[in-house]
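As you look at this complex, bear in mind that one protein chain is not there, while each of the others sits in place.
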Amino acid sequence: MVRDGDVVALEGFTHLIPFAAGHEIIRQGRRDLTLIRMTPDLIYDQLIGSGCASKLIFSWGGNPGVGSLHRLRDAVEQRWPAPLALEENAHAGMAAAYAAGASHLPFGLLRGYLGTDLPKYNRVKFIECPFTGEKLAAIPAIRPDVTVIHAQQADRKGNVLMWGVIGVQKEAVLAAQRVIVTVEEIVDQLNSPPNAVVLPSWVVGAVCQVRGGAFPSYAQGYYPRNNAFYKQWDSIARERATFQAWMQQHVLSTSDFDEFKRSLEQVVTHV
Amino acid sequence: MVRDGDVVALEGFTHLIPFAAGHEIIRQGRRDLTLIRMTPDLIYDQLIGSGCASKLIFSWGGNPGVGSLHRLRDAVEQRWPAPLALEENAHAGMAAAYAAGASHLPFGLLRGYLGTDLPKYNRVKFIECPFTGEKLAAIPAIRPDVTVIHAQQADRKGNVLMWGVIGVQKEAVLAAQRVIVTVEEIVDQLNSPPNAVVLPSWVVGAVCQVRGGAFPSYAQGYYPRNNAFYKQWDSIARERATFQAWMQQHVLSTSDFDEFKRSLEQVVTHV
Amino acid sequence: MSEIKYTADEMMTIAAARMIRNGASCFVGIGLPSAAANLARLTHAPDTVLIYESGCIGTKPTVLPLSIGDGELSETADAVVSIPEIFAYWLQGGRIDLGFLGAAQIDRFANINTTVIGDYYHPSVRLPGAGGAPEIAASSKEVLITLRQNKRAFIEKLDFVTSGGHFSGGDSRAKMNLPGKGPTAVITDLGIMTPDETTKELTLTSLHPGVTVEKAIESTGWALKVAPQLATTEAPTETELRVLRDLNERTARAHAGQV
Partner (left out) sequence: MSEIKYTADEMMTIAAARMIRNGASCFVGIGLPSAAANLARLTHAPDTVLIYESGCIGTKPTVLPLSIGDGELSETADAVVSIPEIFAYWLQGGRIDLGFLGAAQIDRFANINTTVIGDYYHPSVRLPGAGGAPEIAASSKEVLITLRQNKRAFIEKLDFVTSGGHFSGGDSRAKMNLPGKGPTAVITDLGIMTPDETTKELTLTSLHPGVTVEKAIESTGWALKVAPQLATTEAPTETELRVLRDLNERTARAHAGQV
């Protein structure tokens, strides 16, 4: 469902990051993607280092608590493996842009970006409040061709339930033309509490079960964030050769996420 | 905590309407209030008929499924008991105005009011999208002096939990200068599910327990909507005399909501 | 088989219900629209997604709600969201296939008044107002309107345009670039009107059984256009009537009871 040249958002704010779906995009050898994510995280480091992307729209591009995303840096600093255009925002702006997309508004409105250099390099404009004259930021809505998320559960009808840190996933889904959801579990009945975050089946395109599909990110109620892997990624991704060897061994040479995880277990390292 | 001349929002969209708090405002004989509510409902019919209000900001002023709010109509059509200025919106506009208030933005942005006569009579203006040129509606933010809501539970620290039809209460609370919350129950521990609607104690001013405080509206998990009373209200409120007699007997002559409900039980009628 | 007896209101609700495609997402107002939408869900359109402005998405009530936010609506919903969200992400977001509205007054271009009769500042009748209708009428992909037909409701000129239909007709709506295509049918207790393809003026295209053209014309406050080949609405089936009457009975029982 992802095609070369698509504008794709794989969302999940530290929690429920759709790693399994990202690996599948890499295995399919997609090219020229415009990748959107507030926090690119390791999954976009892998996509960018694998040459899938020509543009990145983001607001914070690091390895949380660890340091740089070396593949992202290499693409920006050295144009390797390919040049990467950046459209750079602040979190507040990205959130407003996603909400505008979900609301089918052409732009999001916020008090932001004032006195920063960001608007010199992105598409943010400033408008005047028709009542007070205050200068406010306007950011173009985000409308991905495809949004991909990972959630905890779906029922057999395809209604999706997620809980915990919910990030901007509902907005990313409702802003998109097509939606792909992977879930930890497909259940007969979502026993969702009142006002839970449920995405009805009719706004979700494809749902498929991938247990552990957010690893090394986490799924609340299923498994914790693998902080050790996040730290280890720093040494894997620092050099092109080690990165490529790792991708070859664990992603490109495996056919699905289960195999990927088994291949990791064969080289267990303590951190 | 409500003073003469205040701008007051008692919110709750058919569910959790703060009737007990409204009665207290009537007993205190408040005057010259600007009342804000998307759906004035019976509680504002009572406040308006009792002469507490000089202005109403609203978007739908009927007795749901029954008919007119006769006291609201009498105030508008006959200026009784006092003239009532109206600032009239559509639901979508009111919702955007509350959200703007909670977001500390001067106005809310929506695709709305196009081709309707409403903007001739309210404060809505139209602005142009700086990217597409599309004409969009701008509605001034709602910032009440006081917001009053009724919720299901609070814990001893004053954190408030509500569930079910949650309406626009979170926005109304976060948009307000002062906040009053009545609850069905004060509990040792809110066992709130993930992502539940919880208002932390530090954004809530006063919390007090009033069991059944939403009657004849309802509190999910506690008691259903008393649709029979909503129907009966039509005959109570149709004439000034019957309305005044009812208010005198059941609200002005009672000292609190428990007494109010006991006084109703003494004149039980089957509908 | 003996002829089935039914009321004009029953015919109206059933004719309206038939217009709902199975699987459509419907944003329904309280009253007649709610009755028709739930009838559809209980008959030919079980997968219809009912959405109420109280934030209830995919709700499946066993009785008709008296208010737009009765408890059963949220208890039986797939999701219950806030009011700002239902209007921003779902209605304005373009997720609604069918907006289903009632009205106090309507004109020949299916514009609606639910605000005032008479002068705005000195109204002879103050009506409830807009509610969700203006944006339902603007943003739903398609709009159905149902109300009882008489000269006080179907009038030449509205005192107040609360919700836009086809405005002044012709391409006047198209020029406004509203997301939805506007009203596609008005279902009354006498028949069904649909907007003319080019002029967008409401035209009587179907009469309910036993209703005369004359009756329809004299119940309309403007010179009602009648389609050359005027259809006769199919009478209610036994199933439709049984399901509707059961629904109404359950509803009456649920809403009665002690104060």
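Every chain is named by a letter (A, B and C) in the order it is written, and numbering of its residues begins at 1.
As a convention for this text, contacts are C-beta pairs under 8 Å (C-beta built on N, C-alpha and C of every residue); 3 or more make two chains touch, one makes a residue touch a chain.
Since the model is a prediction, treat every value here as computed from it, not as a measurement.
Note that the absent chain touches A, B when the full complex is taken as a whole.
Of the candidate positions A:V7, A:L35, A:A99 or A:I127, contact with the unshown chain belongs to A:A99. Across A:I26, A:A53, A:L110 or A:V148, the single residue that touches the chain missing here is A:L110. Only one of A:R30, A:H104, A:H150 or A:K170 touches the absent chain when the whole complex is considered: A:K170. One chain is missing from the display, and on chain B it is touched by residues 99, 102-105, 159, 170-171, 174, 192, 194-196, 198-200, 202-203.
In the full complex, chain A contacts the hidden chain through residues 13-15, 38-39, 58-62, 64-66, 68-69, 72-73, 76-77, 88-92, 95-96, 98-99, 110-118, 121, 134, 164-168, 170-171, 216, 218, 220, 224-232, 264, 268-271.
In this section, only the chains that are shown with their structure count from here on.
If touching chains are joined by edges, the resulting network of the protein chains shown connects every chain directly with every other. Counting C-beta pairs in contact, the chain pair with the largest number is B-C. Separation between the centroids of chain B and chain C, computed from CA atoms only, is 27 Å. Centre to centre, using the average C-alpha position, chain A and chain B are separated by 40 Å. Residue positions of chain A with contacts to 2 or more other chains are 104-105, 194-196. Residue positions of chain C touching 2 or more other chains: 74, 80, 88, 92, 179.
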